[in-house]
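All protein chains but one are shown at their positions in the complex.
Labels run A, B, C and D following the written order; every chain starts at residue 1.
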Amino acid sequence: MSWQELLLELTLMPLLAFVIGLAMVLMMRRIAAQIQRRVGPPLLQPIYDIVKLYSKQTQISHGFIHELGIMMAVGGYIAAEALLPVPGMDGLADKGGLITLIYFLMVPTLGMALGVGQCANPNGSIGISRALTAMLAYDIPFVIVVFGVAFHYQTTNLAEIAAIQQAHGVSGWGMMEMPLLALAALFALQGMMGKQPFEVYIAPAEIATGPMVEMSGKFMGGLFVMQSFQYYTAGVLYTILFLGGGENWLTFLPKIFAVVAIPMTIAMLFPRFRTEDLVRLMWKWPVMAGLLGLAFVMN
Amino acid sequence: MDMGTLMFAGALGLMLIGTAALVLSGHLMRMVFGLALLESGASLLLVLTGYRSGASAPIILDGVVPASMVDPVPQALVLTAIVIALGVQALALGLVLRVHRAYGTFEMREIRRRMERDICDQAGLELPSSNEVPEPYPGSPKPQQGEY
Amino acid sequence: MTPLDHLLLLSALTAVFTLAAGNIRSAGWIATLLYAAQGLALVKMWGMGYGPEVADSSISFQLLGQTMHWRFDSLSWFFALITVGAGFFSSWFASGGWADHYRAQGNSLRLFHSALALNVFSMLVLLASGDLLSLFIGWELVSWASFLIMGLASTRAMGYAMRYLTYAIAGAMAILMGIVMVHAQTGSFEFAALAAAVPGMSNGTLWLLLLLFGGGFGVKMALVPVHLWQAKAYAETPGPGAAFLGAISSRMGLFALILVIIQLVGIGRLVGMSIPYTFLDARDLLAWVAVFTMIFPTYIALRQHDARRLLAWHGVGQTGYMLLGVVIMDDLGSAGGLMHVFNYATYQAMLFMSVSAIMYRTGTADLNQLGGLVTRMPLTFIAMLVGIIGLAGLPPMNGFVSKWLIYRSLVAEGMPLLFVGAVIGTLGTILSVYKLIHNSFLGQLRLEHAKVEEAPWSMTLPMLSLAAIVFLTGYFPGVVLDWISALQASVGLPVLAHHLGGVHFAQGGLDMIWINSLLIAGIAIGALIFYSTGRSQRVHQLDNYAGGHFLSADVRYQYSDNFYPGLLHLIGPWYRKSFRWAESALVSLTDALSLAMQGLYRQVQPSIYLLITVVIALSWVNIR
Amino acid sequence: MKDIKKIEIIQRPPPPEPARRTNPLARVFDELVRFCQSRSMFMLHYCTGCGAIELPPAMTSRFDMERLGIQPMVTPRQADILLVTGYVSVKTLKRIILTYEQMPSPKYVIGICSCTVNGGMYWQSYATAKVLKDYIPVDVYIAGCMPRPEAVISGLRALMEDIRTGRGDAWKKYYQNYDFYLGNQQRLFGEKWQTPTDVIAEAHHYGMMTDQTLGEHTDLLEQNEVPLDALRTRLKARTE
Partner (left out) sequence: MNNLILLVVLPLITAFLLPVIDRFSTLAARWSGPLVLLITTFIGASAWLQLGTGAVSLELGGFRPPLGIVLYVDQLALLFAIAVSFGTLLLWPYGNRGGLRQQTLTLLLAGSGSGLALSGDLFNIYVFYELVAVVSYGLAVSLRTPAAFAAAIRYLIISGFGAALSLAGIALIYDATGTLNLAQLAQLAPEKLNDLQGLSAFVLLLIGIGVKAELFPVNTWVPEIYATAPKRVSALLAGLVSKLAVVVILRLLVLIFPQPEAHTLLLVLGILGVLTGELAAWRARDLPRVLAYSSIGQLGIVFIAFSVPGEAGVFAGLAMALHHLLIKPALFLLAERWDGSLAGLTGAAKASPLGAALFVLFSLSLLGIPPLPGFWAKLLVLTSLAQMGAALYYTGAVVIMLGMVLEANYLFRIIARMYQKAPSTGTPPGHGRLDLAISSMLGAGLIAAVFLLAPLADRLQGIAAQTVDVNQYIEAVNPVPTRNPI
């Protein structure tokens, strides 16, 4: 692959991710509205929001780390998209595989945590404390899944994982071969996307959206951008691990949207878990399912 | 039972009596006497090792060696032993006297207790008690709640 | 004079110099230069870092029919590099403002500097050991040198140093027992003799040796059943000393473990030694010990509110990664474990330094009494930031590379539970390092810290240099991996195929140059987006939304104590203090026994024992 | 539901023609931004009084504000519009002002219920502020006791229209006439009145200083000002 092609891919992948991610945000809000029997936002609402936020006159900053946090949050995801192979574009998937990606995804979290910390707002700190606890909760089932998949396909290269699944058709999908792991991953996904019932770290009425409490203007805009990347990443990652990746965009897009739609649908049906209940739940059922699935994979 | 065995038994008996006095009694004087008995018994035992039944005294008169004589060596030895024992007993009595003068008792238990207290007083310590727990290392702070 | 002699001589010279002239103002600087000279002497032995060279020392002793000798190989060289480097940076840090501060508190600078120099010297002697006897001598020297530097600061520190000492002596005794057993088996203290005798040994003997050596070395590494001593002892050590100890001291245990158990006994033998009635073998045992060492101390660290203790507990936890990596014993894992030694040394030293810089300026390391210092001490903040990213093992720092290698090899070897355990450890690390940086540098700046200034250059420069090393070796891990592959070859482990940016691995490799460039580019784009729109306006920290409440500076609203209440509400009851209980039970037992023995010697009737003994002994000989 | 979309928008006089910019693209851009601002309004509903009870119906499935791009937010930092719903007691007013000042510009205030207009049924009360716009600039009043959700939606749409056309700039008045507002606040709260937000510095920052910004009341503020904390950002911004 020539460097021009690579550069093109590296430019295209985050851009596509952003666009798809915006659509996913919209879809999420529409699903929520439908479940609540509302109309929901107009088609371009995510763009309106982001443009408005970036065009605010007042951009309140609590210091450089506050700003750096947002840059890391957005930049980390932008970088992470280059590691996620999509149909026709592998990007840098071979330079660092699944494990690297998992760690990459912690960079935005850390960045945001730093930024929130600098704000010196106790609500924000409480939110971060809860968010990190939640990360501890859902990452344990998730790494079990990661291990199982990587071990099953004997590689951590995401592009190869997708390719192996595609070689065997639908029956070769991870979901078919490792149903328990797929289930555990779905649980973890719900937590990773911070959707109900696992969104105690935002808890708007209690701690005023927690980490976002001091985020205004383009800071908030950055977080909106990050959110769309986040949905995209979650959808694509799950698709690659369990749904055969993307043979082409026609099959790929429905898959990733479907993946994201599931947590949204579940989210609107449940109230909120407390932090310790969240941890307890995550460490019980998904971990059990994951370990059981792992046992099937390993033998 | 010939004479030798009898005396052997007697020596052992002396030792036993002495030991009993030493161990069973808590009275200092009795202990010292027990010690004396014990030493006598031991000396008797030593002398008896040279005893031959029916032999004569090991005295060579005019170059005539008796056909059977008792071994002279233990007799020589036991003399020394008796002298030493005597010295030790004298010393022991002296010490007992001193102790009695200081503590006014012959009871070993009481003496032991008073001695321990004296030692502790001199070192500036309380009497030992099982209630007191030593620190495993000096200045070791008591762990607080929640601290690991 | 061989190059090794030069190194040891220089090191001894440093010790002598600091002993003689440790009190003069520039002693720290001169000592730093001397450490640099030791570094140069190491560089002269560069060949060992890249190939199978061995340097002998011309010193050797003949005693009791045994020869003691000293020599350096790739393994020693790698550890020596870290040792001398840690000494250099710690001494640098301790040279300028810190030294004045320390002296002003009524402490003896001479004692500190000479303790540091003695530590470096004794570690080099240990690293150079050429047989079991010289290994033990070096081991004891290191233990006592550590004791010295731990205990010199305060009564409290001495208390923890005493605890360390008790553990260390117990460990040393285990090692001595092992050495004596080897001697009984082979009649020699030579490494070669042990290696030759291993195939002929029964599994039982080998298990005993493994437990003795492993236990003894494990004490120094603070592996799990014997981990209690380390954190507090390190935490109470004066700042740069803690940096030094944290960076390298307990790694001596790993060195010895690699030397004796990996190099001499060998992996093949370890895997063959199965634990009865289980499906585990000796290697699994070591690996599980390593994993528990990661998990327990890390979660203990989570509950600390003293920054030094928090870091020190992490030090205990990170040892687990090194051991785990090494005992996986494939090319990836062992390289990961060994690289973690280097990486960990760099950022742990830096973290301890930044904490002592905070202490230098604010006088406290209590995380509940700090906050918001980033505006006051930005350089120190950078150091700590780089450090915690490294410690948490996130890209782009070097800690990521070593952890990646360990995880990757666990996947390749198919060890899921170990993998999950390691991840649990890492997650706990992330949680507590965030607490560390949040409670000290972020959040509300306290009124009394309003006038705090940045630490002096003599302190920030070493930190920043270390930060640069952390970043650069994260960018180009091949630099370190070169040394490690030479080491692997010399120890007899499979050699890792690598390049400047990472590793080749057929089933998903790693290229840090790409990864880091990608991350930097991503963040650069993020910054571009961020700065392309309106100028942001800085507000002060009281202009903060608190539910409509008016905040004021005299009120403390920093969220610091019990930072993870939800988690601890759940897992709090799991902290059973079992090890602590076991330790105190042991002390109580000793105490009770001691009391009984004293009672024995306080017997009223002096002759009763004599009688009893005579009776028993006579009956015994007569019954026989 | 379709009926709701047909609610008549109250006709208002056309906005004054904004000054022509030389760059036509910039104008398009401004238009776009204003459009987006009008279609994405995050509101902070400060539930001061009874009017708040009408907001849930306005938000949920019956009237569904979200189709207009209006979402509730819980912190002033994220919010664009401040809904003051009902009577404003003195104590509450302090919080309202604090919250208002913490909102990033451009920001809009909607006074709901008659109480915010003239005190309403509480006009005799010793403890309420009668006229909200004396203390902060108000963009839209929605009168009624209480106004029905339709009225609320209608008021919001009026505000949207104002924003889209560039007339919704009441927030600028706060900077431009700060002395006036501060004076009223001081009259109510006393001379020691002070908020953490440095409005004057912000006025500097956005170039909205007029001769009305500073005056005797700001002088009084400066005299009585307690340094809030050691971070010197406030003074620094003012001297720039």
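Just so we're on the same page, a contact is a pair of C-beta atoms (placed from the backbone, for glycine too) under 8 Å apart; a residue touches a chain by one contact, two chains touch by 3 or more.
Because the structure is a prediction, the values reported are computed rather than measured.
K.L.:
I'd like the shown chains that the missing chain touches, ordered by label.
P.N.:
For the complete complex, the undisplayed chain touches B, C.
K.L.:
Among C:G151, C:G253 or C:G421, single out the residue that touches the unshown chain.
P.N.:
The one listed residue touching the chain not shown is C:G151.
K.L.:
Which listed residue, C:T2, C:T166 or C:S465, touches the chain dropped from view?
P.N.:
C:T166
K.L.:
Which parts of chain C face the unshown chain closely enough to count as touching?
P.N.:
Listed in rising order, the touching residues are 61-64, 136-137, 140-141, 144, 151, 155, 158-159, 161-162, 165-166, 169-170, 173-174, 176-177, 180-181, 183-184, 590-591, 593-598, 600-603, 606-607, 609-614, 617-618, 620-622, 624.
K.L.:
For chain B, which residues touch the unseen chain?
P.N.:
Interface with the chain not displayed, on the chain B side: 15, 18-19, 22, 28, 31-32, 35, 38-39, 41-43, 45-46, 48-50, 52, 55, 68-69, 71, 73-74, 77, 80-81, 84-85, 87-88, 91-92, 95-96, 98-99, 102-103, 108, 111-112, 114-115, 118-119, 122-125, 128, 134, 136-139.
Everything below uses one rule, namely that only the chains that are shown with their structure count from here on.
K.L.:
I'd like the Å distance between the centres of chain A and chain C, where a centre is the mean of that chain's Cα atoms.
P.N.:
Spacing between the chain centres: roughly 35 Å.
K.L.:
Listing for chain C: what residues touch at least two other chains?
P.N.:
375, 445, 537-539, 541, 543-545
K.L.:
Could you tell me which residues belong to chain D and also touch two or more other chains?
P.N.:
75, 77, 102, 202
K.L.:
Where on chain D is chain C touching in the complex?
P.N.:
Within the complex, chain D touches chain C at residues 75-77, 94-95, 98-99, 102, 195-198, 202, 205, 227-231, 233-234, 237.
K.L.:
So in the complex, the part of chain C that touches chain D is made up of which residues?
P.N.:
Chain C reaches chain D through residues 375, 445, 447, 450-451, 537-545, 548, 550-553.
K.L.:
Considering the complex alone, what residue numbers of chain C touch chain B?
P.N.:
Counting only chain C, the residues touching chain B are 155-156, 158-160, 162-163, 166, 300, 303-304, 575, 577, 580, 587, 591, 595, 598, 602, 604-605, 607-608, 611.
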